[in-house]
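Below you'll find the structure, written out as structure tokens, and then a few comments.
Each chain you see keeps its place in the complex, though not every chain is here.
Each chain gets a letter, A and B, in the order it is written, and its residues are counted from 1.
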Amino acid sequence: MTTGSSDAWLITLLARLIGSARHVAVGAASPLPAAAALMAKVRHGTRVTLLHSRRYNPFTDGSRELFDLAGQGRIDVFFLGGVQIDGQANVNLVGTGTYPRLDKRFPGCFGAAYLAYVVPRVILFREEHSPRTLVERVDFISAPGTSPPGVFRPGGPSHLLTSLALFAFDRAIGRFRLEARQPDTPIETIQRATGFAFDQVPSVPPWPGPTTDDLALLRGPVATALAESYPEFARRLAAHLA
Amino acid sequence: MQGGVDDLAARLPNGALIGVPADYSGVPMALTLALLRRKVRDLRLFCLPTGSLQVDVLIGAGAVVQIETSAVSLGEFGLAPCFSRAVEAGTIKVKDSTCPAMHAQLTATERGIPFMPMRGLLGSDLLAHRADWRVVDNPLQPGDPIVLVPATRLDVAIFHAPLADQEGNVWIGRRRELATLAHAAERSLVTVERVVGGSFFEREETAAGALSSLYVEAIATVPQGAWPLGLGDRYPVDGAAMRAYAKAARTAAGFRTWLDGTLAGVPA
């Protein structure tokens, strides 16, 4: 019914990365991270804040409250995408080419240049896994992957998940380590599709698929909770898993 | 203090530094079109913290010389085509930022202080391109570099809200960033869905979501004033209209056709 990089698989993987965090916040236009966060909520009672939801949004001090909350250390996990991500976990959300006269302009940094520093575990999530997205060096650093000693940085990138691979990021050495692969994808394919060098665990395992329990959660309470913010996506997910 | 949307547009001078809200806050689209009817130009935009359709339309119409923002997009409807095109062509100046810095620069003005310290930013290319941001050693704990962002005082804040009352107070609910916008602006021009009787300050429940008239220069009533964007729990975004815009604006000519049609369709 579902393949190794289908929505259900990726959501389940993201939910494992969240684990039993106290509080996860998810930005706009992020249905898979939102579903993963809601899965953690159902399973572990994780507090979930979906920025563009009214129901799952506790903010009454305006939109700055997310950043305040992160600065207070009250958000444990956040998700970031990226036009480009490089081997040092630098993230580019601004565009490609030479700034400021870019070849291709994207929306901009949003909160990344702050949240990537103060949220303990930032999960980088970009489905497209290609030399175009995973590059040797980003054209513009919206948020660096690591900071020199002395820079106040309680947080930073912890993992990178794509449709093909799961990497852990080692902040001490500033390098990704391949931890698991999409079951149908050999390591060589991942190497060819990745623009940066990376370490890997011995005999990189295929990543696990959703359990029966995971699928029941997804079809049921997760799809229901997701419907407020992502009605189309929630409907498709539930139908697909039915 | 109450007039039509064109009266409001007439109060906003060319060249002004204007504060505009994000797509979830109440975007004054009807006022924006009124500004384009009166052929506003040389605007400098300050987005709190991101720009929406409004920003893309103003840029597409050639009314903008500079924008300070943490992002511009059409949300689920994709990239902001006129914004991207203008940046790629080099026809507008962009001061790229990040959401909490946009908030912090207005907070500094709100609090009457010349700057705010801010975590993050160090080592980003944002910082490398912002001459107005400064890295200092934390005076209270040396060996701790930290960024200071300057106070930004807006000439005019413009936004759309659900309600005003007869005293000119505006009900913004939990969209408190609109209060920050108004506090940091010399003047605020506000459109609302409707005007209700009495005063929000008569009841604590409604007072909690109010912005005092002391910050508001003028109000115009414009039902569906955020259209095609949505307004809180009042109405959702008009997906068909947004998709039509996103498609049309892919080219400069397509945008121009969209704009002419839209302006012609709006009662002057």
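In this text, a contact is a pair of C-beta atoms (placed from the backbone, for glycine too) under 8 Å apart; a residue touches a chain by one contact, two chains touch by 3 or more.
Note that the structure is a prediction, hence the values are computed from the model and not measured.
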Overall composition (this structure file), stated as a label formula: A x2, B x2
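Keep in mind that, in the parts below, only the chains that are shown with their structure count from here on.
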Chain A and chain B: spacing of chain centres that average the CA atoms, whole Å: 29
Contacting residues of chain B [partner chain A, same complex]: 22, 24-25, 48-50, 69-73, 75-76, 79-80, 83-84, 87-88, 90, 94, 96-101, 103, 107, 118-127, 129, 143-146, 174-180, 232-233
Partner chain B, residues of chain A touching it in the complex: 28-29, 52, 54, 59-64, 67, 71, 93-95, 99-118, 140-144, 147-148, 150-152
